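Every protein chain of the complex appears in place save one, which is left out.
Right, chain A next:
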Amino acid sequence: MIKAILIFNNHGKPRLIRFYQYFAEDMQQQIIRETFHLVSKRDDNVCNFLEGGSLIGGSDYKLIYRHYATLYFVFCVDSSESELGILDLIQVFVETLDKCFENVCELDLIFHMDKVHYILQEVVMGGMVLETNMNEIVAQVEVQNRMEKSEVSDVKQGL
């Protein structure tokens, strides 16, 4: 199971947090800080998996992350997940973001956190991997965006 998905920038500012296990807000912030502390010290050429985070799940807990330009994508998972599988999933997720936002950059995530959540919801659901096929993910996101658009224009016409 995936315990949490964290996206933060090179300074540790959260851009998206998604916990699949309840933590109070202050604890969530502490986990973000700890995770940032763990991954930001690492060179880009070292392993993308690490253990040792103490806050979630105790010993059965590992961090799998990827660093893209200014952003860290960190998946906190337990031992039922394969490291390489998750690493691939992060890539799928980022490629999907890139497709949905057309050359995604940190600013897209900053201003459209909600949209990023909606995309993520098509990839991971309740801590379990829902879909790994990028085309399928993008197709579902697009249909929902169209629905939203038509509803918004309905509201405007109604007024």
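Throughout what follows, a contact is a pair of C-beta atoms (placed from the backbone, for glycine too) under 8 Å apart; a residue touches a chain by one contact, two chains touch by 3 or more; residues count from 1.
Here, contacts and distances are computed from a predicted model.
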| item | value |
| --- | --- |
| Listed names "CLIP-associated protein isoform 1", "Tryptophan synthase", "Transporter" or "AP-3 complex subunit delta-1", with the criterion being the UniProt name of the chain not displayed | "AP-3 complex subunit delta-1" |
| Listed residues A:Leu38, A:Val94 or A:Met113, member touching the removed chain | A:Met113 |
| Missing-partner contacts on chain A, residue numbers | 1, 14, 16-18, 20, 22, 24-26, 28-29, 80, 82, 84-85, 88-89, 110-114, 117-118, 121, 125-133, 136, 140, 143-144, 147-148, 151-152, 155, 159 |
